Structure formats: structure tokens, C-alpha cells
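Would you mind keeping the following structure in view while I ask a few things?
Missing here: one protein chain of the complex. Every other protein chain is in place.
For chain A:
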């Protein structure tokens, strides 16, 4: 019994159990494999549930998958975007600055809101100065892909006059009701050796990991990601948002 004698349906089922990369590899194997590996039957499987018809104008599903990996799409009613992790097809979300709860965010003395072409959102938040620095992002765990280990990243940059961020900021990524979460300390503007924790992103912003969360079934309620430092004065920070994307467990 040869592989090539298996029916198209069965081969499609087998390819659906591999990964998007493997499906692209199978496409290069033979003409027959190519038509099966490129089929909607396979790629509907790689798209997260509910995303198969996200953009009806884009067809076939393989093209939709590729599009969603490279082009975050806005989510109705929220200042939030959705994209896909290329390797796994899991959902990635960015909570824009307007979607976050920023203490004193409405007070022009402390924070200003502005449009910038470098942002995927309508507005970013610029810190004038503040002592009470407290930013919270919330997302319902049912929105996240199940069976996935996520990390939250604070996406930001300095406008050249950033000050006061060379001290650690307390970061938490945990379920709303979890009062025992220890959190971690992150430094947004470290000198020297710690700078490796700050990463420059492909979209030109900087990011630092805030923490991790494992989403099993999406029934844990609200995930809360927060940064807090209320002791020292700070200024010159520009906030794009908080991104959640899959992180491989080591």
C-alpha cells in the first residue's frame, strides 16, 4: 500500500494534523500533494475557530491565513487587533492604548493622546510626567486560543526624553481573582546588561515581556496584565499597547 493510493480526503486529514509549515512543504512534494495541501479543507483547519470567514473577500483559506499573519485586523468595538502566529495559527491580540486602563490617563497634565503613523491604532498615549504610573490591560480568556502558552508584552518607545524608567516597574500577568501572583520586575530603560530584555519589534516599537499565562480551555475568566510603579516621577514614554502572543514553553 503506497501513500499515493490513499484518498484525497484521508491525505487532507493527515496534513491537517501537521503544521502550516508542513502543509507548505507537502505542497512542494508532488502535483497531487500540492492540490490537497493547498486546499481549503486543510487550511480551514489551521485557521482558529471563528476566523475562517473573517475577511470574506480573501480566498482561498491559505491566502487568508497568510494575510492574517502579516496584517493585524481591528476588532469591532474595541481598540484591539487580531493576527495569527505564523507557525502555530494561534491567535495574537494587541490591546491598543485606548483599550487599556491608564491611571490619570484622562488628565492632560499627565498624559496626552495623539495620532501617529507608526501606530496600528488611531491613538497612542504619551506620558507627560506622572508619579502614579499604573497601566492595566484586560482580555477575556475565552478569546485566546485554547491549549496555548501566552506571554504578554508591553509595546512602547521613548520620545527621546524618557526619564525615570531606569528603575524597575512591577509587572503582573494573571487571572483577575488571583491575589497570590508574585509578578516580576521589569525595567523599561535599563543601562548595560539588562538591555537584552528589551527587544526591537519589526513594526519599529520596543517591547518587554511582562509575564506568561497558560490558557487551557478559555474558562478562567479575565486575564489582567498590569504595570505599576508609584514611587518615582516618570516622563517621556509613548504607549502603543500590550500584545499577547503564544510563547513556546521551554
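Assume a residue touches a chain if its C-beta (ideal position, glycine included) is under 8 Å from a C-beta of that chain, and two chains touch if they have at least 3 such contacts; residues count from 1.
We adopt the following convention: contacts and distances are computed from a predicted model.
A.B. asks: Look at the options "Large ribosomal subunit protein mL43", "Sestrin 1", "SKP1-like protein 1A" or "Phosphatidylinositol-glycan biosynthesis class F protein" and return the one that UniProt uses as the protein name of the missing chain.
C.D. replies: The record for the missing subunit names the protein "SKP1-like protein 1A".
A.B. asks: Identify the residue among A:66, A:126, A:184 or A:228 that touches the chain left out of the display.
C.D. replies: That would be A:66, which touches the missing chain.
A.B. asks: Touching the missing chain, which residues of chain A?
C.D. replies: Within chain A, the residues that touch the unshown chain are 1-7, 10, 13-15, 17-22, 24-31, 33-34, 66, 69, 86.
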